[in-house]
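Every protein chain but one is kept in place in this view of the complex.
Chain naming follows the written order as A and B, and within any one chain the residues start at number 1.
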Amino acid sequence: MIINHPLLGPRDAQEFVYLGDANLINRPDGMAADAADTFHDYLYLRDNPAGLHRELWYHEQGDRSWLVVTRNTLTHEITQVELARDVARAQGRSK
Amino acid sequence: MPEHRLKPLSPLGHTTPQTTTIGPVTITEVTSFALTSLATRRGREADVAKAAKAANIALPPPGQASIDALWLGPDQWLIQAPFTTHEDITAHFKPIFGDAASITEQTDAWVRFDLSGPDLHAMFERLCNLDTRAMRPGDATRSVIEHLGCYVICHEGLFTLLGPRSSAKSLHHALITAAKSAC
Partner (left out) sequence: MTQTHRIAGGQINRSRTLTFTFDGKSYQGHPGDTLASALLANNVRLMGRSFKYHRPRGPIAAGSEEPNALVELRSGARTEPNTRATTVELFDGLTAQSQNRWPSLRFDAMAINDRLSPFFAAGFYYKTFMWPAAFWEKIYEPIIRRAAGLGSLSRQDDPDTYDKGFLHCDLLIIGAGPAGLAAALTAARSGARVILADEDFRMGGRLNAETYALGDQSGADWAAQTVAELGSLPNVRLLCRTTILGAMDHGIYSAVERVSDHLAQPLPDKPRQILWRIYSRRAILATGAIERPIAFENNDRPGIMLAGAIRAYANRWAATPGQRIAIFTNNDDGLRTATDLAALGIDIVAVIDPRTGGQLLPGIRHLQGAEVIDTKGRLGLAAITVQSPKGVETLNITALGVSGGWNPNLALSSHHRGRPVWNDSIAAFTPGANGVPNLAFAGAANGHFSTHAALTTGAAAAREALTALGFTPTAPALPPAQDAPPVRTPFGYGGHGKGRAWIDLQNDVTVKDIKLSHQEGFRAVEHLKRYTTLGMATDQGKTSNVLGLAVMAELTGQTIPETGTTIYRPPTTPVAIAALAGRSTGPDFRPTRLTPSHQWATEQGAVFVEVGMWLRTQWLPRAGETTWRQSVDREVLQTRRSVGICDVTTLGKIDIQGTDAGAFLDRVYANTFSTLAVGKVRYGLMLREDGMVFDDGTTARMGPHEYVMTTTTANAVTVFRHLEYCRQCLWPDLDVQLISTTEAWAQYSVAGPNARKLLQKITDQDISNDAFPYMACGEITVCGGLRARLFRISFSGELAYEIAVPTRYGDAMIRELVAAGAEFDAVVYGTEALGVMRVEKGHVAGNELNGQSSALNMGLGKMVAAKKDAIGVPLSAREGMVAPNGYRLVGVRPVDPAHPLTAGSHFIATGAEPIAANDGGWLTSVVYSPHLGHAIALGYLRNGTERLGERLRAVNLLGGTETEIEIVSPHFIDPEGERLRA
(Lines give C-alpha, C1' and ligand atoms only; values in the text may rest on other atoms or scores of the structure.)
Protein backbone atom coordinates (compact mmCIF):
# COMPACT_ATOMS: atom_id res chain seq x y z
CA MET A 1 0.00 0.00 0.00
CA ILE A 2 0.98 3.60 -0.44
CA ILE A 3 0.22 6.21 2.19
CA ASN A 4 0.27 9.78 1.01
CA HIS A 5 2.10 11.39 3.93
CA PRO A 6 0.94 14.99 4.43
CA LEU A 7 4.53 16.23 4.70
CA LEU A 8 6.55 13.72 2.69
CA GLY A 9 4.21 12.62 -0.09
CA PRO A 10 3.51 9.02 -1.16
CA ARG A 11 5.35 6.50 1.00
CA ASP A 12 5.32 2.72 1.04
CA ALA A 13 3.28 1.27 3.88
CA GLN A 14 6.30 -0.91 4.68
CA GLU A 15 7.74 2.14 6.47
CA PHE A 16 4.74 2.36 8.79
CA VAL A 17 3.44 0.56 11.82
CA TYR A 18 -0.31 0.13 12.20
CA LEU A 19 -2.02 0.72 15.53
CA GLY A 20 -5.78 0.68 15.03
CA ASP A 21 -8.93 2.74 15.21
CA ALA A 22 -8.23 6.47 15.30
CA ASN A 23 -10.81 6.72 18.05
CA LEU A 24 -7.92 5.86 20.38
CA ILE A 25 -7.17 9.58 20.22
CA ASN A 26 -10.26 10.21 22.32
CA ARG A 27 -8.81 8.95 25.59
CA PRO A 28 -11.34 9.56 28.40
CA ASP A 29 -10.62 11.43 31.61
CA GLY A 30 -8.97 8.98 33.98
CA MET A 31 -9.98 11.01 37.03
CA ALA A 32 -13.68 11.01 36.23
CA ALA A 33 -16.01 9.05 38.49
CA ASP A 34 -17.09 6.74 35.70
CA ALA A 35 -13.53 6.17 34.42
CA ALA A 36 -13.73 2.41 34.85
CA ASP A 37 -16.64 2.23 32.42
CA THR A 38 -15.45 4.83 29.93
CA PHE A 39 -12.01 3.26 29.77
CA HIS A 40 -13.49 -0.16 29.23
CA ASP A 41 -15.46 1.10 26.26
CA TYR A 42 -12.52 3.14 24.98
CA LEU A 43 -10.14 0.24 25.08
CA TYR A 44 -12.26 -2.73 24.13
CA LEU A 45 -15.22 -1.60 22.02
CA ARG A 46 -14.41 -1.06 18.36
CA ASP A 47 -16.46 -0.59 15.25
CA ASN A 48 -15.49 -2.91 12.45
CA PRO A 49 -16.82 -1.11 9.39
CA ALA A 50 -16.95 -2.59 5.93
CA GLY A 51 -16.06 0.67 4.26
CA LEU A 52 -14.36 3.84 5.41
CA HIS A 53 -12.23 3.41 8.51
CA ARG A 54 -10.13 6.04 10.24
CA GLU A 55 -7.02 4.47 11.69
CA LEU A 56 -3.68 5.33 13.22
CA TRP A 57 -0.45 4.62 11.37
CA TYR A 58 3.03 5.51 12.63
CA HIS A 59 5.81 6.44 10.24
CA GLU A 60 8.34 4.55 12.29
CA GLN A 61 10.99 4.21 9.58
CA GLY A 62 10.38 7.74 8.38
CA ASP A 63 9.72 10.97 10.24
CA ARG A 64 7.97 9.34 13.24
CA SER A 65 4.73 11.18 12.62
CA TRP A 66 1.54 9.51 13.74
CA LEU A 67 -1.04 9.76 10.97
CA VAL A 68 -4.77 9.34 10.77
CA VAL A 69 -5.42 7.40 7.57
CA THR A 70 -8.93 7.06 6.19
CA ARG A 71 -9.00 3.75 4.38
CA ASN A 72 -11.77 1.78 2.76
CA THR A 73 -11.51 -1.64 4.29
CA LEU A 74 -13.19 -3.20 1.26
CA THR A 75 -10.91 -1.76 -1.40
CA HIS A 76 -7.91 -0.44 0.53
CA GLU A 77 -8.49 2.89 -1.15
CA ILE A 78 -7.05 5.65 1.01
CA THR A 79 -9.07 8.81 0.77
CA GLN A 80 -7.47 11.04 3.40
CA VAL A 81 -4.25 11.23 5.39
CA GLU A 82 -3.79 13.74 8.22
CA LEU A 83 -1.23 14.36 10.92
CA ALA A 84 -2.65 12.77 14.07
CA ARG A 85 -1.53 15.77 16.09
CA ASP A 86 -3.71 18.06 13.94
CA VAL A 87 -6.64 15.67 14.26
CA ALA A 88 -6.17 15.44 18.02
CA ARG A 89 -6.13 19.22 18.37
CA ALA A 90 -9.18 19.55 16.14
CA GLN A 91 -10.95 17.07 18.39
CA GLY A 92 -10.21 19.29 21.36
CA ARG A 93 -7.24 17.50 22.85
CA SER A 94 -4.56 19.75 24.24
CA LYS A 95 -2.48 19.08 27.32
CA MET B 1 38.66 20.42 22.58
CA PRO B 2 39.45 18.69 25.87
CA GLU B 3 42.57 16.56 26.03
CA HIS B 4 41.83 13.04 27.16
CA ARG B 5 43.59 9.77 26.68
CA LEU B 6 40.81 7.72 25.01
CA LYS B 7 41.25 6.75 21.36
CA PRO B 8 38.10 6.61 19.24
CA LEU B 9 37.08 3.81 16.90
CA SER B 10 35.13 4.39 13.72
CA PRO B 11 31.68 2.78 13.46
CA LEU B 12 33.22 0.00 11.36
CA GLY B 13 35.65 -0.62 14.19
CA HIS B 14 38.88 0.85 12.87
CA THR B 15 41.13 3.65 14.04
CA THR B 16 40.68 5.40 10.70
CA PRO B 17 37.51 5.51 8.58
CA GLN B 18 37.32 2.95 5.78
CA THR B 19 36.93 3.41 2.05
CA THR B 20 35.72 0.53 -0.11
CA THR B 21 35.61 0.53 -3.90
CA ILE B 22 33.37 -1.90 -5.73
CA GLY B 23 33.74 -1.46 -9.47
CA PRO B 24 32.60 2.09 -10.17
CA VAL B 25 31.12 2.61 -6.70
CA THR B 26 33.08 4.07 -3.80
CA ILE B 27 31.73 3.68 -0.27
CA THR B 28 33.42 5.98 2.22
CA GLU B 29 32.93 5.87 5.96
CA VAL B 30 32.94 9.44 7.26
CA THR B 31 33.61 10.39 10.89
CA SER B 32 34.67 14.00 10.61
CA PHE B 33 31.39 15.54 11.70
CA ALA B 34 29.48 16.13 14.91
CA LEU B 35 25.69 15.98 15.09
CA THR B 36 23.08 17.32 17.44
CA SER B 37 19.34 17.28 17.24
CA LEU B 38 17.35 20.48 17.49
CA ALA B 39 13.67 20.30 18.42
CA THR B 40 11.53 23.40 18.70
CA ARG B 41 9.80 23.79 22.01
CA ARG B 42 6.10 24.47 21.91
CA GLY B 43 5.26 27.87 20.43
CA ARG B 44 8.91 28.85 20.01
CA GLU B 45 9.11 28.51 16.21
CA ALA B 46 9.93 32.18 15.71
CA ASP B 47 12.67 32.15 18.34
CA VAL B 48 14.27 29.09 16.83
CA ALA B 49 14.12 30.57 13.34
CA LYS B 50 15.68 33.78 14.61
CA ALA B 51 18.45 32.02 16.49
CA ALA B 52 19.18 29.77 13.52
CA LYS B 53 19.39 32.77 11.24
CA ALA B 54 21.70 34.56 13.60
CA ALA B 55 23.91 31.48 13.76
CA ASN B 56 23.79 31.24 9.98
CA ILE B 57 22.15 27.82 10.02
CA ALA B 58 19.65 27.02 7.30
CA LEU B 59 16.83 24.85 8.70
CA PRO B 60 15.41 22.95 5.72
CA PRO B 61 11.74 22.08 5.13
CA PRO B 62 10.37 18.50 5.25
CA GLY B 63 12.20 16.06 3.03
CA GLN B 64 15.22 18.34 2.64
CA ALA B 65 18.73 18.86 3.92
CA SER B 66 20.88 21.97 3.86
CA ILE B 67 24.63 22.12 4.30
CA ASP B 68 24.14 22.48 8.05
CA ALA B 69 20.98 20.60 8.84
CA LEU B 70 18.72 17.69 7.99
CA TRP B 71 14.96 17.65 8.56
CA LEU B 72 14.07 14.76 10.91
CA GLY B 73 10.40 15.31 11.60
CA PRO B 74 7.97 18.09 12.39
CA ASP B 75 9.92 20.85 14.19
CA GLN B 76 12.99 18.67 14.49
CA TRP B 77 16.36 18.77 12.72
CA LEU B 78 19.79 17.24 12.88
CA ILE B 79 22.52 19.90 12.85
CA GLN B 80 25.97 19.11 11.59
CA ALA B 81 29.33 20.72 12.35
CA PRO B 82 32.98 19.70 11.94
CA PHE B 83 34.05 17.26 14.63
CA THR B 84 37.44 18.82 15.21
CA THR B 85 35.95 22.16 16.19
CA HIS B 86 32.60 20.95 17.60
CA GLU B 87 33.24 17.66 19.38
CA ASP B 88 30.98 18.85 22.20
CA ILE B 89 28.40 20.11 19.72
CA THR B 90 25.61 20.23 22.26
CA ALA B 91 27.54 22.61 24.47
CA HIS B 92 28.06 24.77 21.40
CA PHE B 93 24.42 24.99 20.34
CA LYS B 94 22.64 25.09 23.70
CA PRO B 95 23.53 28.72 24.34
CA ILE B 96 22.55 29.66 20.78
CA PHE B 97 19.01 28.33 21.09
CA GLY B 98 18.59 28.79 24.83
CA ASP B 99 15.25 27.56 26.16
CA ALA B 100 13.58 27.82 22.74
CA ALA B 101 14.70 24.38 21.67
CA SER B 102 15.72 20.98 22.96
CA ILE B 103 19.24 20.03 21.98
CA THR B 104 20.49 16.44 22.15
CA GLU B 105 23.86 15.03 21.18
CA GLN B 106 23.60 12.63 18.24
CA THR B 107 27.18 12.47 16.95
CA ASP B 108 27.81 8.84 17.72
CA ALA B 109 24.29 7.62 17.12
CA TRP B 110 25.00 7.38 13.41
CA VAL B 111 27.28 5.83 10.88
CA ARG B 112 27.75 7.89 7.75
CA PHE B 113 28.62 6.44 4.37
CA ASP B 114 29.23 8.65 1.37
CA LEU B 115 28.50 6.89 -1.90
CA SER B 116 29.94 8.04 -5.19
CA GLY B 117 29.98 6.54 -8.65
CA PRO B 118 28.39 6.93 -12.08
CA ASP B 119 25.19 4.90 -11.55
CA LEU B 120 24.31 4.76 -7.89
CA HIS B 121 20.65 4.38 -8.80
CA ALA B 122 21.21 0.80 -9.96
CA MET B 123 22.64 0.10 -6.53
CA PHE B 124 19.88 1.92 -4.66
CA GLU B 125 17.27 -0.07 -6.60
CA ARG B 126 18.45 -3.11 -4.68
CA LEU B 127 18.58 -1.34 -1.33
CA CYS B 128 15.52 0.77 -0.71
CA ASN B 129 12.15 1.85 -1.97
CA LEU B 130 13.16 5.46 -2.56
CA ASP B 131 13.01 6.73 -6.12
CA THR B 132 16.58 8.03 -6.10
CA ARG B 133 16.40 8.88 -9.81
CA ALA B 134 13.80 11.47 -8.93
CA MET B 135 15.82 12.91 -6.02
CA ARG B 136 17.56 16.23 -6.53
CA PRO B 137 20.49 17.68 -4.57
CA GLY B 138 19.12 18.75 -1.21
CA ASP B 139 16.48 16.04 -1.07
CA ALA B 140 16.83 14.00 2.07
CA THR B 141 14.53 11.44 3.55
CA ARG B 142 14.49 8.42 5.80
CA SER B 143 13.52 4.95 4.65
CA VAL B 144 14.37 1.32 5.20
CA ILE B 145 17.68 -0.14 4.05
CA GLU B 146 18.61 -3.65 5.20
CA HIS B 147 15.69 -3.51 7.67
CA LEU B 148 17.25 -0.37 9.21
CA GLY B 149 15.87 3.15 9.24
CA CYS B 150 18.41 5.20 7.27
CA TYR B 151 18.54 8.74 5.96
CA VAL B 152 19.34 9.07 2.27
CA ILE B 153 20.67 12.51 1.37
CA CYS B 154 21.18 13.51 -2.24
CA HIS B 155 24.08 15.79 -3.16
CA GLU B 156 25.47 16.76 -6.54
CA GLY B 157 26.97 13.48 -7.83
CA LEU B 158 26.97 11.93 -4.37
CA PHE B 159 24.67 10.30 -1.88
CA THR B 160 25.12 10.31 1.87
CA LEU B 161 23.63 7.63 4.07
CA LEU B 162 23.11 7.93 7.80
CA GLY B 163 22.34 4.65 9.48
CA PRO B 164 22.26 3.36 13.05
CA ARG B 165 25.83 3.13 14.27
CA SER B 166 25.55 -0.24 16.02
CA SER B 167 24.58 -1.83 12.70
CA ALA B 168 27.36 -0.16 10.72
CA LYS B 169 28.89 -3.47 9.69
CA SER B 170 25.59 -4.96 8.57
CA LEU B 171 24.75 -1.83 6.61
CA HIS B 172 28.20 -1.72 5.04
CA HIS B 173 27.86 -5.38 4.05
CA ALA B 174 24.48 -4.64 2.46
CA LEU B 175 25.94 -1.73 0.49
CA ILE B 176 28.82 -3.83 -0.80
CA THR B 177 26.50 -6.68 -1.72
CA ALA B 178 24.19 -4.36 -3.62
CA ALA B 179 27.08 -2.66 -5.38
CA LYS B 180 28.52 -5.98 -6.49
CA SER B 181 25.13 -7.19 -7.62
CA ALA B 182 24.15 -4.09 -9.55
CA CYS B 183 27.36 -2.71 -10.99
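Everything below uses one rule, namely that a contact is a pair of C-beta atoms (placed from the backbone, for glycine too) under 8 Å apart; a residue touches a chain by one contact, two chains touch by 3 or more.
Since the structure is predicted, the reported quantities are computational estimates derived from the model, not experimental observations.
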item: Contact footprint on chain A, counting only the chain that is left out; value: 1-2, 12, 17, 19, 24-25, 27-31, 35-36, 39-40, 42-43, 56, 58, 60, 64-66, 75-78, 83-85, 88-89, 93-95
item: Residue ranges of chain B at the interface with the undisplayed chain; value: 2-11, 13, 31, 37, 39-43, 72, 75-76, 88, 99, 102, 104-110, 125-126, 128-131, 133-134, 146-148, 164-171, 173-174, 177-178, 180-181
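Here, only the chains that are shown with their structure count from here on.
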item: Touch list for chain A against partner chain B, complex; value: 7-9, 11-12, 14-15, 60-65, 83, 85
item: Touching residues (chain side chain B, partner chain A) in the complex; value: 62-63, 71-74, 129, 141-144, 149
